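Apart from one protein chain that is not included, each protein chain of the complex appears where it belongs.
In order of appearance the chains are A, B and C, and numbering begins at 1 in each one.
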Amino acid sequence: MRIHTTELRVRYAETDKMGVAHHSSYLLWFELARTGLLREAGFPYRDMEAAGCMLPVIEYGCRLLRGAAYDDLVRIDTVVSELRSRTVAFRYRAWRGDILLVEGFTRHVCVDPRNSLCSVPTDIRAAVAAYREPAGDQ
Amino acid sequence: MRIHTTELRVRYAETDKMGVAHHSSYLLWFELARTGLLREAGFPYRDMEAAGCMLPVIEYGCRLLRGAAYDDLVRIDTVVSELRSRTVAFRYRAWRGDILLVEGFTRHVCVDPRNSLCSVPTDIRAAVAAYREPAGDQ
Amino acid sequence: MRIHTTELRVRYAETDKMGVAHHSSYLLWFELARTGLLREAGFPYRDMEAAGCMLPVIEYGCRLLRGAAYDDLVRIDTVVSELRSRTVAFRYRAWRGDILLVEGFTRHVCVDPRNSLCSVPTDIRAAVAAYREPAGDQ
Partner (left out) sequence: MRIHTTELRVRYAETDKMGVAHHSSYLLWFELARTGLLREAGFPYRDMEAAGCMLPVIEYGCRLLRGAAYDDLVRIDTVVSELRSRTVAFRYRAWRGDILLVEGFTRHVCVDPRNSLCSVPTDIRAAVAAYREPAGDQ
């Protein structure tokens, strides 16, 4: 099973007056990580979208254990936690060094340009399956 | 039981290339709604924070049913879904007219300026309890 | 000459670790103010856009005199500072009470859905002209 890894630095604008990254920032980092996983899998999301296959978010969740400070180097580990005909979910862990900062997930449906549900194309499904975590691993 | 209501218009910058509000926008709107509830309850969060009582987010979740378009008038209904000695959770529903767009929650701990866990002050707890939804109402 | 006025509260997420609104927030507030002016003038931007007339930003500038803190009530006064056949510019002043926080401007071109330059429609031009500040008033 593959794990996709993305690294980023916390932007100043992402902090709030508590001095750490605002809790909504993690969703933007998850998106960055997901984009990276799809590119690594051979299906850049921009190409998927251009081909008429979109993956809007229908659910997300996040548990925050530690704050991320400005300029911290954060690593996001991403796996596929669910892979059905019309839905896919990703699970993310954000780390600073070996300290776990945040755990989260996003769940997506596959839609066409008319916003109708459709199946995740077979080749994309196959490529993404390499990142599928074993069932019951939550 | 009281329900706090906040209204807002979707900002252009909050939309993404799918043409609807980015899924992270809801967290910002929930924050606006929570700020409004605390003000209505008589404890503006800026005063709480100045008095050394902070409520950082430790968990959040959101289910997206419908998209919100630019300039849509969105109403957020907010209640308190959990109220313990050191934690409080809020539940949010975002509506466009009578169409439910999104449901979500945020869970918070109470910390002091040294970032140590502390109890939610009694007067704040009492004021916020007016918005407490009946148990089992999830 | 009319001046459009918009009010908003500084969101927690808009602050950064310096404790005041991040300097990019003003652009989002200017956008809110501009949207308000166009609505007040009878031409909601969402309708303009639906009718194929868009006003992308081609230039902006901002001078920051004072910071805006979380939950501050900020008033944005907006006027039209330039009105030509294919371009329009707005000038903004952000106030907290009678303290000037920020001055800025945005300049826009009028484009059609194929992103080609076009003229600002006559009726919109006429309506917006009511907010035109006298020349040399910069």
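The working rule: contacts are C-beta pairs under 8 Å (C-beta built on N, C-alpha and C of every residue); 3 or more make two chains touch, one makes a residue touch a chain.
Please read all numbers here as calculations on a predicted model, not as lab measurements.
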Omitted-chain contact residue, chosen from B:22, B:91, B:108 or B:125: B:22
Touching residues on subunit C - with respect to the absent chain: 18, 23-24, 27-28, 54, 56-65, 67, 106
Sites on subunit A contacted by the missing partner chain, in the whole complex: 9, 11-13, 27-28, 31-32, 35, 44-46, 49, 69-71
For subunit B, residues in touch with the removed chain: 12-13, 15-20, 22, 24, 70
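To be clear about the criterion, only the chains that are shown with their structure count from here on.
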Rounded Å distance, subunit A centre to subunit B centre (Cα mean): 24
Distance between chain centroids, defined by C-alpha means - subunit B, subunit C (Å): 28
Whole-Å separation of chain centres (CA-atom averages), subunit A against subunit C: 34
Contacts with 2+ other chains: residues of subunit C: 12-13, 70
